[in-house]
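Other chains dropped; remaining ones untouched in position.
First chain written, first letter: the chains are A, B and C, and each begins at residue 1.
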Amino acid sequence: MRILAIGAHPDDLEILCGGTLAKYAAKGDEVTMAIVTDGAAGSTELAVEELRKIRRQEAEKSAKLIGADFTWLGEPDELFFENKESRFKSIELIRKAKPDIIITHAPSDYHPDHQAVSQAILNSSFVATLPNIKSAHEAHELVCPIYYMDTLAGVNFQPSDYVNITEQFEMKQKMLACHASQIEWLQYHDNIDILELIETTAKFRGYQVGVKYAEAFQSAQYWLRVKPERLLP
Amino acid sequence: MRILAIGAHPDDLEILCGGTLAKYAAKGDEVTMAIVTDGAAGSTELAVEELRKIRRQEAEKSAKLIGADFTWLGEPDELFFENKESRFKSIELIRKAKPDIIITHAPSDYHPDHQAVSQAILNSSFVATLPNIKSAHEAHELVCPIYYMDTLAGVNFQPSDYVNITEQFEMKQKMLACHASQIEWLQYHDNIDILELIETTAKFRGYQVGVKYAEAFQSAQYWLRVKPERLLP
Amino acid sequence: MRILAIGAHPDDLEILCGGTLAKYAAKGDEVTMAIVTDGAAGSTELAVEELRKIRRQEAEKSAKLIGADFTWLGEPDELFFENKESRFKSIELIRKAKPDIIITHAPSDYHPDHQAVSQAILNSSFVATLPNIKSAHEAHELVCPIYYMDTLAGVNFQPSDYVNITEQFEMKQKMLACHASQIEWLQYHDNIDILELIETTAKFRGYQVGVKYAEAFQSAQYWLRVKPERLLP
């Protein structure tokens, strides 16, 4: 199976679905980790140009840990909008990866880029299947099922599906630890220890389903997206 | 795996989850079909005593088609309430069957017995696990996950899970056809051809998930009930 | 058309759907106003026995204003529960009135009797249609559509339907004014001028739909209840 996970910023995938991606990878599925923006706003000390480089390196390092393919779109952080230009960029991303399933942000998450990416991917993953819409790659053949990741701190999110990541939690921590620049930044900007937050969240989601660590998802309820089998690992 | 399906009246299980039960049975799971009331109100011509016998025979015949165990509680039709007496009857039902999963009515379904059975089973399936609550059978060891069946005609029901019953649809029809007394009654009382209704519903639920025939369910969202794996077939 | 409006206490129907009943009556429909409890808790000065008589007189006087039939169940105020006994009382009420449509309390309203009446009527209006459930009157032939009235002060209520009562608002005021005992009591117990409250509510619901005065309803979403035509006046 081919999984395309799309995060707005470097570190979003690790925080919100790192264990699930590790689990897919461990059972032999092909995972692609795609990052939409360059994350260049995530610092108070590093300038945009420098930070952009660092964040890409951090993200690539993390993807390597589970053997995932890595795609970097490099859009300007904090300024992602749904429009014709971003639709075609998203179409190319999907046509290139040709996934069986897409994992991306919930439309109700806290960050404007998360919301815009969620909407853009939902929309372009449909258009990507139409041969008459021409772009560099050939049309994808599948209108992909989409799973929305948990929101940050689970605010305003009712899960429809869970993944037991007890055996992958250590890997999830390692993946997130690659994003060294952000551990300091999130402490500064959001007043949180992000490694502590993912442990608490994974435990909380775990208590909800009777395992040590879990990640939570919502299946996107649109025609052609819903399937009568489980696609999560 | 042991599946306990609990319908308020003879024919409810066939209409709402017959294909799913057939699918469980076909892959070797142990299925119990339990009927709470005697269905004695489901006629305009047959008297209560006679109808009660007929309906039990019809239900047993249907269960036999898929090799399911059959349990008949025989409560008076249309008068099922949640109280101490019905709680202990439900506890016995569950302790005897010791299921891994329970399938029963949605609390939002149209019929008062459906609503009362839904609530009674949710409640007693918890209490059934406590050794200090004494009854004829020993406490069950598992607070069972519960899947609510679709409502009649899908009114006010948003599915969280589907089962592809394309290969079981013919069996579902045969099971329902065992309830000969009801085919006429439902035409009279509700103005419907019930065999036609289950075909349209299974097709409609099928269109929603891209298969020919499907049945729809909601997983009951309560602590100790939700699991990070798929339990439906 | 035959309309059966069922309130938990004398004055509930006037407050929550008096204008709509007046409108039905004005166009020649047969309206029955049924009161479930005796309202004997609605005073701080009058004893139970005396208040019971007064409230029945007040309610009858109000029904007479629009030429409605009047039914008094006389159950003890504040102690209405759904059980076998109350189910049969409700069945008789419905079988006697044989309505085309039922109007009653929303299940989300503030008062325990309102919630219990709402549930009891929903349930018994189904059972009332089954010939094998025997009682003094013959089975009703129709599983009635049900409209839930607005909640008090509209708390936690999203209307699905409105009735323009601009021409009936004066009559609604007169009907409520018949309940002289309650005008004082509600001032004492709930700190409100009930005549002022119904005017504000009718204006507010009116602003929502572009008329001077309106009443708001929710159609009960259950199979056999929903119709593809408007049944409200």
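In the analysis below, a residue touches a chain if its C-beta (ideal position, glycine included) is under 8 Å from a C-beta of that chain, and two chains touch if they have at least 3 such contacts.
The structure displayed is predicted, hence computed values, not measured ones.
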Homo-oligomer size of the whole complex, from 3 visible chains: 6
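Heads up, the rule we're going with is that only the chains that are shown with their structure count from here on.
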Homomeric contact subunit A-subunit B: same or different residue positions, threshold half: same
Distance-maximising chain from subunit A - centres being C-alpha averages: C
Distance between chain centroids, defined by C-alpha means - subunit A, subunit C (Å): 52
Centre-to-centre distance between subunit C and subunit B (centres being mean Cα positions), rounded to whole Å: 35
Approximate Å spacing (C-alpha centroids) for the pair subunit A, subunit B: 39
Multi-chain contact sites of subunit B, meaning residues that touch two or more partners: none
Subunit B contact footprint on subunit A (complex, rising order): 158, 160-164, 208-211, 214, 221, 223-224, 226-230
Of subunit B, residues touching subunit C in the complex: 40-44, 47-48, 51, 77-79, 81, 83, 108-112, 115, 151-153, 155-156, 189-190
Contact footprint of subunit B on subunit C as seen in their complex: 82-84, 87, 122-124, 126-127, 129-133, 143, 221-226
